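Here the complex is missing one protein chain, while the rest keep their positions.
Per-chain numbering from 1; labels A, B and C assigned in written order.
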Amino acid sequence: MKLRVRFAETDQMGIAHHSSYVVWFEAARVEWLRERGMSYREMEEAGVSLAVSSVAVQYRRSAVFDDELIIDACLNEAKSRRVKYSYKIIRATDQLLIATGESVHIPTDRASRAMRLPEAWLQQLRPHLSTGCL
Amino acid sequence: MKLRVRFAETDQMGIAHHSSYVVWFEAARVEWLRERGMSYREMEEAGVSLAVSSVAVQYRRSAVFDDELIIDACLNEAKSRRVKYSYKIIRATDQLLIATGESVHIPTDRASRAMRLPEAWLQQLRPHLSTGCL
Amino acid sequence: MKLRVRFAETDQMGIAHHSSYVVWFEAARVEWLRERGMSYREMEEAGVSLAVSSVAVQYRRSAVFDDELIIDACLNEAKSRRVKYSYKIIRATDQLLIATGESVHIPTDRASRAMRLPEAWLQQLRPHLSTGCL
Partner (left out) sequence: MKLRVRFAETDQMGIAHHSSYVVWFEAARVEWLRERGMSYREMEEAGVSLAVSSVAVQYRRSAVFDDELIIDACLNEAKSRRVKYSYKIIRATDQLLIATGESVHIPTDRASRAMRLPEAWLQQLRPHLSTGCL
């Protein structure tokens, strides 16, 4: 997915604040699902959430206001109790690597209790497994 | 209530981003209720929300990273269908006026439908009515 | 401009948090300038900022996660000491009005002091003046 760094996402160092990347990863997961015919909105409406159990970001170069960024998401694991994504953020104009990252997710129900990801979702996810974003 | 401007709340102009003030107003409402023996968390758990129907901010001077700010909230209206607050933000070190603002709220149920604010809540709110924060 | 409501922009009421709208207005101003051949990034690099002196939002209906929204920005005033925009947020799928708003801006220099907006910028802005977004 593509996005532009918003002014509100900058900080007084003149760069995108490092917490913004975590928000972009999430937006990229949602788009990744949509592009493959799945809807995270519908998953949530059906009472299944992919709660984040860990996230990590490695910052390589600064993104600045109005930069157009490409956020690549890759599905690395799709198990009934654990889903893992990795990410790569690239500056659109020159393909410069801005950041990489990973997130691990645990399927949870409406009461935030761990649950098994329904088989129907697993079957939709598995064909899109890849070894990583790098 | 008092708070410190977080680094994440600054932008590349080197000042607190103007959207942060709206978040601070909200935090001040929650503290305002707590200081008067009410809990917005309990109100939400009981299925009553005070949905924001309008908000306005007038920025007088910039707040910068690490400034200690005092956020004063004042209850201007407490009706079954409409609650109104006004705000004043002051820099703690020198009492400089940073911003003023207002917000109007509509009581809503869990399904986000307008409802009457239960009388018990109204009775708790009314004694704290004031003509404004200025 | 079009955007999708991010999961991070929702709150526990299940709707887009009201402070997000202020961020979207800003993103819409930046796009508005770009579509008309101006760059807010270049304006900032040249040492001119449009500091926000007031903002107001009227919330009509809730936006929810993954809604596709259209943010219309309209330039209402373009004076050397004051620039004013108004906004209309519409849900893309059914044209439902979600919110309206306004923001007033004061040109400032790198030291955050009020300055006159350079004539070159004013000349670029003026042809795009309109009476409003509604």
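Assorted remarks:
What we mean here is this: a contact is a pair of C-beta atoms (placed from the backbone, for glycine too) under 8 Å apart; a residue touches a chain by one contact, two chains touch by 3 or more.
Owing to the predicted nature of the structure, the values given are computational and were not obtained by experimental measurement.
From the options B:V23, B:M38, B:I90 or B:M115, the residue with contact to the unseen chain in the full assembly is B:V23.
Residue-wise, the contact with the chain that is not shown comes from C:Q12, picked out of C:Q12, C:Q95 or C:T131.
Contact between chain C and the absent chain runs through residues 7-8, 10-15, 17, 19, 64-65. For chain A, the residues in touch with the chain missing from this view are 12-15, 18-20, 22-23, 26, 44, 49, 51-59, 62, 108, 112. Mapped onto chain B, the interface with the missing chain covers residues 4, 6-8, 23, 26-27, 30, 39-41, 44, 65-66.
In the analysis below, only the chains that are shown with their structure count from here on.
When chain pairs are compared by contacting C-beta pairs, B-C ranks highest.
With chains reduced to the mean position of their C-alpha atoms, the one farthest from chain B is A. Chain geometry summary: the mean Cα position of chain A and that of chain B are 32 Å apart.
One finds 23 Å separating the Cα centroids of chain B and chain C. Shared interface positions of chain A, i.e. residues touching 2 or more other chains, are given as 7-8, 65.
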